[in-house]
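Take a look at the following structure, please.
Missing here is one protein chain; the remaining ones are kept as they sit in the complex.
Order of writing sets the chain letters: A and B. Residues in each chain are counted from 1.
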Amino acid sequence: MKEFFLQFQDPNTQWVLFGTLLLGLSSGVLGSFALLRKQSLIGDAMAHAALPGVCIAFLLYGSKSLFWFIIGAAISGFISTWLIHIIVKKSRIKEDSAIGIVLSVFFGFGIVLLTYIQNESTGNKSGLDDFIFGQAASLVKSDVILISTISVVLLLLTTLFYKEFKIITFDPSFAKGIGLPVKWFDSILIIMIVLAVVIGLQTVGVILMAAMLITPAIAARYWTDRLSFMIILAGLIGAFSGGVGTLISTTTKGLPTGPLIIVAATSIFILSLIFGPKKGLLQAFIKHLKLRKKTALNQFLLSLYDLNEQSLHSKLFSEIEVFEKRKISKSLQQYVIKELSNKGLISVEDGQVSLTDKGLEAAYELVLNHRLYETYLMHELEFQEVMSHKEFSISLLTEKEKQKLYQLLELHGRKPVLVPNSLRAHKKKVFIHEL
Amino acid sequence: MSYEAWILLTASLVGASCGLIGSFLVLRKMAMLSDAISHSVLLGIVGAYFISQSLSGVYMLIGAGIVGLLTTLFVQLLSDKGVQSDAAIGVVFTFLFAIGVILLSLYGGNVHLDVEHALMGEIAFIPWDTLEINGVDIGPKSVWMLGFVLVINVLLTILFYKEFKISAFDPEMALALGIPVTFFHYLQMTMLSLTTVASFDSVGAILVVAMLIVPAATAYLLTDRLIHMLWMSIAIGVLSAFIGYYSASLFNVSISGAMATATGILFALAFIFSPLHGLLGKWLAQKNVRMEVKKG
Partner (left out) sequence: MAHPLSVENITVAYHKKPVLQEVSFSVPEGKLIGIIGPNGAGKSTLIKTILGLIPKASGSIEFFGDTYKKQIKRIGYVPQRGTVDWDFPTNALDVVTMGRYGHIGWMKRPKKEDIEIAKACLKKVGMLEYANRQISQLSGGQQQRVFLARALAQDADLYFMDEPFVGVDAATEKAIVTLLNELKERGKTVLVVHHDLQTVKEYFDWVLLLNMRVIAYGKTEEVFNLENLQKTYGGKLAFLEERPTLVKENRSV
């Protein structure tokens, strides 16, 4: 443990950490765009395809140089993207297969070059192996400066062109319509994604780099619905994972950095998946429970009202009868009876229930709204506003439409017959009585 | 049998199994799922080793089968929870693969397992790692395992040919006919996992993907009948194995890498020259149409 903290003081570690944080930042940011453009797996292809580019750069330059490696990787990254595009466009091969073909063939060719280099040269090949799984410890100061500079440029460009990237991702045809040079920005974005992939290769490695684009972005999604926050959060998660992975990797001999970073990032994803306030499982579960309870209460009232409406004399019904009308799960049945009688909406005696006056009012509201919504759905296309169940409200319709809806309600014979005394007395809902 | 012959046989068996199952993956647009499973089975292999403390092929196959199914399951789970499918695949397999690599680096060092081997295979060692029953040497372990997997794949494909076909072509109709589409999906994923693991030893994880997808895609461009596509994928896989091996010997490079590259070259040839679906074929067809129009 002490050794772990000592590491922080080592200037080399500090430099490496700095570089990794920045590159995690840019992966998260650009990965968000890749994710939203549904191009996450193309990022995987780009990363794998970079290997031959790096090897060729080595062969041409003669020794390790991150600068030329990056150029080589970028070029083969581009070629791979272009090839995928061509294959899909010019043949009946589908996109998933095209990505798989380019990814595996390029990588295979990269391995060929790698073994060629290993067999030919005597010791200068050092550095190439690191590109498969990543090895942050092998980063030197000049490497870090290069990676950091590119990251900063990428981040600056993102801030500069944020609006444009956002709109070409969300609605390219609209963007074209308002005169935005979509192809131009598309190309810039692709270049930026390629660069984000390529600078990460030495740290994360070819095989896992795809995850750097995907995982932080998808984790961020669970915390926010706004693109700007998502991008920033993705960047932070990427940076954090990069940092944690690098630290552990540099303190343990023989552990490649890539896998550690990915495990860190995925752990954050799993936590986000469960606890995220926006779409997290925990939230969804709690909401679901609340909804089930509310629905059960409503179902009961609706059923009781229907039974009352159908039989014109009897006002008393057995619990079982009501539960039969609209099924309510056994576990909630007790709750429903208790809650409704506590609220004074029903009165229970010996397993027989009846609606109280207050209950009739509540039930009437429910039934009316329910049937109006149903009628609305049956004739949805004739109304201006399109509303979902949650939003449905009479007040959102125009006068004319309200009339029409009530007319349709009557036409289908669904007008609620039992009107509570309070309404009869106050004539609150004018519409119904006008018909 | 000569050293070289064993290697070629091994590689051909890989090509055959991969071509067969790969065809259905390509048709069902599940190429990336196969990429995912072939990465994550590394964890299955490592896990199997830790639990069984042995490198026996049987345990590896079981471990692979389990992890393969888990991968499919997790991806499905995430998809159902609203994660977009490409992201789901990316997250799951990279995570499982990363864990596999970490375990391997930490604990696999002393044993025959090492990372590079898992990645690229070491087909050169295959002929020497033989199986002995009652003291009789009956050939390399890999060949036995691959042969076994190939037999299973062929058998299942023959038995369930109709069901595989219609599940790929029209899953809704298949359901309406009472065919358990989900069962066949998981069955194929299991076949995929077994094939991947059996191929691991010889060509390594990453290069199995090439053998799975590329020959099948090549065959897809060459024919309009499913049955032809199947045997063509196998043939192209085997051909790539031969071309790859001889090129690698010539240039002294990775055999599996060369085989993967060979699949790519064959694909490129089909892409350009296929009379049915290649660039040339389409160009010729268009020319014919123009000539017909001129004549008429």
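We take it that contacts are C-beta pairs under 8 Å (C-beta built on N, C-alpha and C of every residue); 3 or more make two chains touch, one makes a residue touch a chain.
Computed from a predicted model, the values in this text were never measured in an experiment.
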{"item": "Option touching the unshown chain, where B:A5, B:V151, B:L177 or B:L280 are the choices", "value": "B:L177"}
{"item": "From B:D35, B:E163 or B:D201, residue that would touch the chain that is not displayed", "value": "B:E163"}
{"item": "Residue of B:V154, B:L187, B:L226 or B:I265 in touch with the missing chain, whole complex considered", "value": "B:L226"}
{"item": "Residues of subunit B in contact with the chain not shown", "value": "27, 159-163, 165-166, 168-173, 175-179, 220, 223-226, 228-229"}
{"item": "Footprint left on subunit A by the chain that the document does not show", "value": "92, 94, 327, 374, 377-382, 388-389, 404, 408, 411-412"}
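Assume only the chains that are shown with their structure count from here on.
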{"item": "Length of the line joining the C-alpha centres of subunit A and subunit B, rounded to whole Å", "value": "31"}
{"item": "Contact footprint of subunit A on subunit B as seen in their complex", "value": "26, 29-32, 34-35, 39, 81-84, 86-87, 89-91, 94-95, 97-99, 101-102, 105-106, 109, 115, 119-120, 206-207, 209-210, 212-214, 217, 220-221, 248, 251-254, 256-261, 263-264, 267, 271, 277-279"}
{"item": "Subunit A residues within the subunit B interface of the complex", "value": "35, 38, 40-41, 44, 48, 87, 90-94, 96-97, 99-101, 103-116, 119, 132-133, 207-208, 210-211, 214-215, 217-218, 254-256, 258-260, 262-263, 266, 269, 273, 279, 281"}
